[in-house]
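Right, subunit A next:
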Amino acid sequence: MPAIVVAGLERAFGEFRAVQGIDLAVEEGEIYGFLGPNGAGKTTTVRMLTTLLLPTGGRASVAGHDVVSEARQVRASIGVALQEAALDPLMTGRELIRLQATLQGLPPVEGRKRADSLLERVDLAAAADRRVGTYSGGMQRRLDLAAALVHEPRVLFLDEPTTGLDPVSRKTIWEEVRALNDDGTTVFLTTQYLEEADQLADNVGIIDNGRIVAEGTPSELKAEVGNPHIELGVGAGAVAEAERVLAEIGKLLPPKDGKRVLVEVAQGSAEIPRVVRALDEAGIEVESLELVRPTLDDVFVDKTGYHLEKEEAGEESGERSPA
Partner candidate 1 sequence: MEAAAASSWRADLATIAALMARAKNELIRVPGAAIPGVLAPTIFFLGLNGVFGALTQLRGFETGSYESFIVPVSMLQGAGFTGAAAGVNLARDYEAGWVDRLLVSPAPRWVLLSGNVLAASVRALVPATFVLSIGFAIGVQWPGLDGLLICYLMVVATAAVAACWGSMLALHFKSQSAAPLMQAGMMGLILLTPAYAPLALLQPWLESVANVNPLTNVLEAARQGFVGSVSWAETWPGLVALAGLLVVLGGLALREMRRTNV
Partner candidate 2 sequence: MSDLAATGRVVRALGARSIRQTFRRPQLISPIVVFPTLLLAIQTGGAGAGIELPGFPPVQSFLQFMLAGSMMQSMMLAGNSGGIAFAVDIEMGFTDRLFAAPIPRFAIVLGRLAGTAALGLFASIWFLAIGLIFGADIEGGVPGALLAMALITASALAVGGIGAAIALQTGSASVVQGLFPLVLVVLFLSSAFFPQALMVEPARTIAEYNPFSFIVEGVRGPIIAGVDLTQTLEAVTAIAGIIALGLVLSARALKHRLRVG
């Protein structure tokens, strides 16, 4: 039986429909990546599946229990690490995990043993008796993850677990998620990072404006989009002319950042000379050229018309950039 089953799940806030009837199924032992920009409905979906929010339509079950009528049983079966790390800065790491063990109904002795072993596992043993308020962002995330695991849940919900973390901390979290999955835990992971979904997820669901717009394995989704494309950097004033020229060679894709033109090329790198020659003959200077194979961002663009991530430094990822 699937670990998570969702049918026509909806959530409205007044007139605003944050989640508009989604269907999905997550098998036992799977890592499911739920990918989408800010405001797409990811967190709302997670809150419904973890019983923090009542659906206004549809049904969902987690670990075999209905999220509405068997909410308590759902809570006993899941571990949750939410978007905000929800930690008490005045408690020590050890106190926090022990409290979590108590909340989960573990007997005191067992709770203490599990807390100590988890602190070792997430490399927080040395800092366990320091107050959480002194922890770095990465340490807080690891503690939050450990707290979510204290009762060995069947299903683990991670809501944007690496947002705001440096690359090293991010990789550490990824390793931990893989290890958990190897032990048999089902993981439902929301993220706005394409690489994260690509690296970790067995299956990916892409959500935008409250609807699932695509679902499948990363490879399947990328194959759907099809062909590689060439990204060319031309001067800002030359974009329109470059697009006119390239439209005769291949299918144009939405430009990026107002300076880069994208053209799909079925033959891949073999098309590069033809593209460069055409632009040269038109008097358009090529500042940069890159052959790009399909990514999940391409899948996203294909389904929504937007890029999920911008490449310019300093811009927050997860913001839609118009195609």
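What to note about this one:
Just so it is clear, contacts are C-beta pairs under 8 Å (C-beta built on N, C-alpha and C of every residue); 3 or more make two chains touch, one makes a residue touch a chain; residues count from 1.
Criterion applied: all candidates are chains of the complex that A comes from, given by their letters.
Predicted model only: the values in this text are computed from it and were never measured.
Here subunit A is shown alone, and of the candidates 1 or 2 it touches 1 within this complex. On the side of subunit A, the complex with candidate 1 involves touching residues 47, 50-54, 72-73, 75-76, 78, 80, 82, 84-88, 90-91, 95, 98-100, 102-105, 107-108, 131, 147.
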